[in-house]
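Removed from the display is one protein chain of the complex; every other protein chain stays in position.
What follows is chain A.
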Amino acid sequence: MKIALTGNPNSGKTTLFNAITGKIEHVGNWPGVTVEKKEGDIKSSLNPGNANLTVVDLPGAYSMSPYTNEESITSDFVKNEAPDVIINIVDATNLSRSLFFTSQLTELGIPVVIALNKSDLNRKKGTVIDTPLLSESLKCPVIETVATGGGKNGLADLVDAVITVGTGKKKQAALHVRGAKNASTKEEVEAADKNRFAVVNEIVDQVERKKIDSSKQTAQDRLDRFVAHKWIGIPIFVAVIWLVFQVSQAWVGPPLADLLVGWIDAFYGLVEGAIGENANPFLASLLLDGIIGGVGAVVGFLPLIMVLFFMLALLEDCGYMARVAVVWDRFFKKIGLSGKSLIPMIVSTGCAIPGVMATRTIKNVRQRRTTAMLTPFMPCGAKLPIIALFAGVFFGENAWVGTSMYILAIVVIIISGLIIRKITGDTSQSYFIMELPEYRVPSIKRAALSMLNRAKAFIIKAGTIILICNAVVQILQTFNWSFQVVAESMPETSILASIASPIAVLFIPLGFGIWQFAAAAVTGFIAKENVVGTLAVTFAITNFIDVEELALVSGGSDVMTVMGIGAVAALSYLVFNLFTPPCFAAIGAMNSELEDKKWLWGAITFQLGMGYVLAFMVYQLGTLFTAGTLGSGFIGGLIACVLMVGYVVYLMRKGSRSAEAKLSKVA
């Protein structure tokens, strides 16, 4: 039996989906978290008869006529995929709006079961809904649920009701709305929809008894006056974000990482001892340096990433995200975007893939594409190890390096937004409307689940893609083109070195024209975690985290000396890796959201150019300030940068001209 989960945005569909299937899909307390349909089977504890029950979680929609892209997924699914039962999740705190969609769903003839969700919030507010009467008026079962709650949360009753109507095969009776049946023209539909609201309002008047008038100011509104205040809202946002990263990258993450790295080192020693002296040296080093060393270097950063995801989950759960969009709306308008563009960017600090997908909730095509293009500039969880590594090794764990990378990301996004607006020549302004969900105390349990889910995905990635990449890198640097083992004194004759060296030439003006760095930047496109892994393998370093013990497994000098670059070049390398195109998976997500090859290639080229120019500026200016001279390869790099900037300026002028032409045509 196929069951569709439908309802208004932020009514708790995915929370209910997770609760009845046992899955851990991304939830958050703002409208538009789910932008794709997701499938799962109802867990056996709720399905004692072991019936075949598949649930499809759909993006939220206010009606059957879609407004944004993700809403059309929902109407298309219920219209075309013929689910056996529709569970309509109705936000009990907003009955009149929710039932508009409900009445449209009843017209499809598919049995509808209403989950009257958030009924706990109603109890708190003293609102009473006459469920039997509601069920009678809508001609379908109504079950009170609390998807976030344990114990008596109504979910078992809900599944029972679904099985009953699903096996009954009785056609759903439509709620009678005058003129709805034969409405075909726009005017007829409009008139019918007015009647629809009238019918809904009549039902609500009968079934709902309220104690609190929702149009009166509440404590939540008073809180909003601070949190979403024109000016106070900004330092609050900075403080919140700073706290998230401070906790994950300074207070809680690193001590845990130290502990983990200790275990990895011990494991390395254990394996080293177990294989003994007589093992094949190539295989031994493939296992030790390539696999354990390389994967270990990446896995060592797992605690930082886990804590980050825990903090982000709390942030998403409390209802703050929608307020952030409000506070930043006026600033994002200046660069041709809206406050809605900020939510994908915050999501991207975890991972750019859901971040890019979250742009789907933006209606305006150019704004959506621009946001999808700029969102990957936010440093994601996988870039965190690179930041932590360079901050730790070259800057003595100074927290400003990490924080400044996020600030730089915002600056880069603002500048890029302006550039893209000029290039497209689009000066249109769009409306901003955002539902403000109620604040709630974030659930520690849900944040912990989200964190563990993320950790699992990370470990799987480390054990597959990253392991394979590191093994390949190790093999390529062990052999030369005639498949002989490279002599230790001539590492530059290896296959890897000969492939990476020509690329490294391009990086001379950026301060890191060394083949190991070039190889790491390239493997970074497969997964950003690879940057750290490849550096570990090519420089034969296994411990990046415990800076006090920078002693290498082979040799005794520290990481900085082994890498052979200074702090300025290191910062340049960091900037380059953060602001070049994201990993292939994120580029794939960009491809599907941009829906246009010209935009996709434009985006990738733009990101490459941005990374290059920024790294060039950091290295050359940094060298000028610290050493008083220009860095190596200045002229070549300058020519490259001037050409890139020049081309962008040309495109911007062309864009402005076409915008003026458009304006004069209108006038």
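Going forward, a contact is a pair of C-beta atoms (placed from the backbone, for glycine too) under 8 Å apart; a residue touches a chain by one contact, two chains touch by 3 or more; residues count from 1.
Methods note: contacts and distances are computed from a predicted model.
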Review point. Of the options "ABC transporter ATP-binding protein", "Cytochrome c domain-containing protein", "FeoA family protein" or "FAS1-like dehydratase domain-containing protein", which is the UniProt protein name for the chain that has been left out of view?
Key: "FeoA family protein"
Practice item. Check each of A:R123, A:R330, A:K456 or A:R653 against the chain that is not shown and name the one that touches it. Key: A:R330
Practice item. Tell me which residue among A:N80, A:T185 or A:Q217 touches the hidden chain in the full complex. Key: A:Q217
Check your understanding: Which of A:K363, A:R440 or A:K461 sits in contact with the chain that's absent?
Key -> A:K363
Review point. Going by the touch rule given at the top, which residues of chain A touch the chain that is not shown?
Key: 62-63, 65, 67, 93-97, 100-101, 190, 193-194, 197, 209, 211, 213-215, 217, 221, 224-225, 228-230, 233, 322, 325-327, 329-330, 333, 338, 363, 429-436
